[in-house]
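Here the structure is laid out as structure tokens; the discussion comes afterwards.
Missing here is one protein chain; the remaining ones are kept as they sit in the complex.
Take a look at subunit A:
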Amino acid sequence: MKSFGFAAGVAATFMLLSSTSAFAVTQISWWHAMTGANAEVVDKISKDFNASQSDYELVPVFKGTYPETLNAGIAAYRAGQAPDIIQVFDVGTGVMMAAEGAIKPAADVLTSAGMTFDKSQYLPGIVGYYSKPDGTMLSFPYNSSSPILYYNKDIFKKAGLDVDSPPKTWNEVWEDAKKIKASGAAACGYTSTWLTWIHLENFAAWNDVSWATQQNGLAGGDVELKINAPIFVNHFQALADLAKDGTFKYGGRTSEAKQIFLAGECGIMTESSGGLGDIVKSGMNYGIGQLPYDSDAKGAPQNTTPGGASLWVFADKSDEEYKGVAAFFAYLSKTDVQEYLHQKSGYLPVTLAAYEATKKSGFYDKNIGRETPILQMTGKAPTDNSKGVRLPNLPQVRDIQNEEFEKMLAGQQTAQQALDNAVTRGNAAIKEALGN
């Protein structure tokens, strides 16, 4: 890592010196938040893009975690030093969309460079999420993931459950979890990362129920949360009841629950498909299932909504830079590039062609379960309830929801109270944010 940093420094210095002499090369800066194997993917894609043409030089810069990268981008914009491209996580999408003067829609970047953007080539669920209500694509989807179910086959066997049939509905999850706990196969039956993303946002989409008014905020305007509807209350009351004797175990607000699952403490977990790498690495005898749905929901399962991140282009850059960004987006859409990204990082491919090519190569036969998140997201055409959720202050609203969940799981309030509070406090916060 150190020697790499040094080499990169030398290379950057050399580039800086050479770019003053070779004046045609336009530098395109790309701020990202990828670490580990995903950072290697960023570096390789950048290097290959630079080698593929001689007019532009893409310079990726790691800026920390997702929130840190977003903050760095905002601070840089305010100081007049914004990069060309910034990677923003799903939760920050609303923040970027509200900043109309600060960004240039990805569709505009492509068309002004003389390229056409053919929507039909891309996975509809993903592109829809990053588009305005009128269909203009605002940001370029880079890494997308979807929540799925993981289960520990050894624990299933010990509990006398069928290792080849993971639970399909939430009721089945509760039943299996109880059996795991009662049989002593594991200390806890079920755990989950990201309660807000999986049990509210995706729960709503997957069961085709409304998360909030105005198409979950996608249509803009005054948005009101709908998460205290009976279907949510029943779901969370079941979780709260299971938490009492430890059949359900809470891990934390983000992905901490993965530790509990990896330690073999819980038999079942719902987590992002992007978390697969760690589970593979642990050597666990695991299985993958679809995200469970509510058996009371009529349309279920509908489709899940994308998590992950997309690439945003800042406004007020030169035409040359925009041409370079457009060239990079075109390069990124290439089938072999998308295939590489999908298979190496575990994120979803963005184009249909890359998905088809991966399927044809037999990758999914060798890596069972890797197709599940794609099937979940693309199985059905999205409805008004399942295109995704968008708020100018989603991080804050998620915080509020988490706080209420924690109080509920600690036994201080019922699911009805928790969700009512989350709606009241959340709506007040949304109103405040829109009033800016």
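Criterion: contacts are C-beta pairs under 8 Å (C-beta built on N, C-alpha and C of every residue); 3 or more make two chains touch, one makes a residue touch a chain; residues count from 1.
Heads up, the rule we're going with is that contacts and distances are computed from a predicted model.
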Missing subunit (named according to UniProt) among the choices "ABC transporter ATP-binding protein", "sn-glycerol-3-phosphate transport system permease protein UgpA", "Nitrogen regulatory protein P-II" or "Propionyl-CoA carboxylase beta chain": "sn-glycerol-3-phosphate transport system permease protein UgpA"
Residue touching the undisplayed chain, where the options are A:A33, A:I85 or A:I260: A:I260
Given A:Q396, A:T414 or A:N427, the one touching the chain that is not displayed: A:Q396
Touch with the omitted chain, as defined above, among A:Y77, A:W194 or A:Y340: A:Y77
Residue in contact with the excluded chain [from A:A39, A:V59, A:A98 or A:A353]: A:A98
Among A:W174, A:F203 or A:Y250, residue touching the chain not depicted: A:Y250
Residues of subunit A in contact with the chain not shown: 67, 71, 74, 77-78, 95, 98-102, 250-253, 259-260, 263, 265, 393, 395-396, 399, 402-404, 406-407, 409-410, 432-433, 436
